[in-house]
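The complex appears here minus one protein chain, its other protein chains still in place.
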Amino acid sequence: MTTTTDTLVPFDEVLERYDPALGLEVHVELNTATKMFCGCPTEFGAEPNTQVCPTCLGLPGAMPVVNGKAVEAAIRIGLALNCDIAEWCRFARKNYFYPDMPKNFQTSQYDEPICFDGFMDVPVETGDGETQVFRVGIERAHMEEDTGKSTHVGGATGRIHGADYSLVDYNRAGIPLIEIVTRPITGAGEMAPAVARAYVAQLRDLIVALGVSDARMEQGSIRADVNLSLAPKGSGVLGTRTETKNVNSLRSVERAVRYEMSRHAGVLDGGERVLQETRHWHEDTGVTTSGREKSDAEDYRYFPEPDLVPVAPSREWVEELRATLPENPTQKRARLQQEWGFSDLEMRDTVGAGALDLVVQTVEAGASPQTARKWWLGELARRANDTETAIDALGVTPADVAAVQALVDEGTINDKLARKVFEGLYAGEGTPAEIVEKRGLAVVSDEGALSAAVDNAIAANPAVADKIRDGKVAAAGALIGAVMKEMRGQADAGRVRELILEKLS
Amino acid sequence: MAEITRDEVAHLADLARIDLDDAELDHLAPQLSVILESVASIRGVADDDVPPTSHPVPLTNVFREDVVQPCLTAEQALSGAPAKEDGRFSVPRILGDEQ
C-alpha cells in the first residue's frame, strides 16, 4: 500500500481559488500483425523473449524497417482527430538509458510528427442532466515503439523499489505505439476530471471504431498520462505542471485529475511551489507519488533517425485513407437515435451499457430497434452483470438475438420461452432454432390439447367465466394464466385468449 | 570560444553512462577542448536558408509489409546474455521510475 502525507484541499475549495489546466498524452498500442520496425509478431502473452529478432532486441548491426500498416493506422487516427497530415516527416531517436529499452534510445518522432493540429469534440454531462461539448485540441499524434517489460525480483513488494534484481522480456519491445497529445485544456473548472475521462473514453471508442487497436486499457493497450497544473483563479496563466504516468482505467483518469488538483492546491496554499515532475498513480490507494524530477539533466538529445528514410505520404494516399474512416461517434449516435426513435434516456442507457454496436448489428440482422434494445439492456445486460462478463463476450451474437426475436414474432415461442433459449445459448447448445427443438420449447399449437385446457380452466373458474360472458373481457387474464400453467408455458398466449373469448361469447 | 570544462565533461560522461575517474577526466577534458575548438569553425558557415541533410541519398517512404517473419529462438536471443533466468535477461536492480 502506498500512503501519502500530501496536504489535500477539498475539491470545491480548489475551484474557489484556482483554475485547472489539463493535458492528456495517450499511448495507443496498434494491433498490427508485426512490430513497428521488424517482422516479429505482436501477440500478447507469448513465452518470454520468443518474439524477438536482432532488430527489436537491439543487437549490434541490426536495422529497422517501417511497418507500412502502422503508418496507415497513424494517418487514419490523425484524420479521425481532424489533424493535418505531414507532407514529409522523419523519425527521431530519443536517447536515454533504461534496461528495458534494447538500444537505449527509443525510435520516435520529435519536431516532425506525422499528424498535427487536430481536435475532438467531447460531450460531457453536466450535473443538471444537460450535455456540454468541450472541444479538445490535439497538438500532435506521432509514431513510436514500445519498450520491453521488467519483472522485479526480491524485496518486499515486487515493485521496482527494493528489488534485488530484475528480469527483462523484450517481446513487447518494438510494438507500434501512437502517442496522441492534447493541447492544454483550460476553462473546464469543476468539469476537469469528467472532461479528462470523457476524452479518453471517446478516444478509445474512436480507436475501436477505426479497428487499429484492441484498445484494452486493462491490458495496457491504451495508456494515459495526465498532465495537470493550477493557476490562480482568473489569472489566465499556466501553472507548473505534473505528469501522472500510466493511468490505466477511465475511472482512474478522473480520480487522478481530482487528486492532483487537490494536491496542487495544498502545495500552493502552503506557499510552496509545485515541482515539475513525473508522478505515479496508485490504483489501489487512489494517490499519486513523486517520480523523478524533470530537470535540465533530462536531455533526450533527439536527432533524426539515420537508419530510416523520411515518410512523405502522398495526398492521394491520405485521401484514400480518409475515405475509409468510420463515422464520427458523436454524429453516429445522433443519426441512430433519430433513425431508431429512441428517447435521450434510452440512447444514453444503450451507449452506457456498451451495447450500441450490438444493437446496430441486431437491427441489421432483422430485429426492430426497440426489441433489440429490450434484449440487450434487459436479459443480456443482467446476465453480463451476474457473471461479470463483458456484454459482447456472453456467447450470444446479434444474429442470435435477432433469430430469437424472429421466433417470438412468428409465434413459435413467447418472451418467457425466449429466456430459456438464451440459457441454451449461454450453454452453447446450438442455434436458437436448435435449442427450441432440443429443449422442446415450442409453443403448443395442437388445437385439441389447447382447447381441452381452455375448457378445463373455464370449468375450474365458473365465476370468472361468467364475468367474461358479461363482457368483462379484461378478466380473461386469470383464465389465460390458468391455461398457461396447465400447458407449462408452452402456449401462445394470444391464441389462448382468442379461444377463451370464442368459447364464452 | 568553444571551451569544454572538466565539469561539463563529467556531466556529459554521466549522460553517456561512462564512469570516468579523475585521471581520465584530466586526460580527456583538454583533448576534447582542442577538438571542439577545431570543429567550432563550422558555426556560421551555412545561412539559415540552407536545408540540413540528414540522409545522403534522398529516399522516402520505404515500408515493409505487415507480415510476420521468423524470430530468434529464446535460446539465441539469450545466447550473449551476461546473466539470465527463466528465459529472461537478468539485470541488476533498476533505480528510478517504473516505465
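Some points to look at:
Should a chain be cited, it is by its letter among A and B, assigned in written order, with residues numbered from 1 in that chain.
Rule of thumb we're sticking to: contacts are C-beta pairs under 8 Å (C-beta built on N, C-alpha and C of every residue); 3 or more make two chains touch, one makes a residue touch a chain.
Basically, contacts and distances are computed from a predicted model.
Hidden chain, UniProt protein name from the list "Nitrogenase", "NAD(P) transhydrogenase subunit beta", "Glutamyl-tRNA(Gln) amidotransferase subunit A" or "Dihydroxyacetone kinase subunit DhaL": "Glutamyl-tRNA(Gln) amidotransferase subunit A". Looking at A:187, A:306 or A:352, the residue that reaches the missing chain in the full complex is A:306. In the full complex, subunit B contacts the hidden chain through residues 4, 8-9, 12-13, 15-21, 24, 27-28, 31-32, 34-36, 38-46, 50-57, 59, 62, 64, 72, 76-77, 79-83, 89, 91-96. Residues touching the missing chain, restricted to subunit A, are 54, 57-66, 93, 95, 97, 99, 102-105, 166, 168, 299, 301-303, 306-309 (touch as defined at the top).
Criterion: only the chains that are shown with their structure count from here on.
Separating the centre of subunit A from that of subunit B, both taken as means of CA atoms, is a distance of 39 Å. Interface residues of subunit B, counted against subunit A in their complex, comprise 11, 15, 17, 54-55, 59-74, 77-78, 85-94, 96-99.
Residue ranges on subunit A touching subunit B, taken from their complex, read 32-34, 38-41, 47-54, 57, 65-71, 88, 90, 97-101, 147, 150-153, 159-160, 163-170, 245-246, 278, 280, 291-292, 297, 299, 301, 303-304, 306, 308-313.
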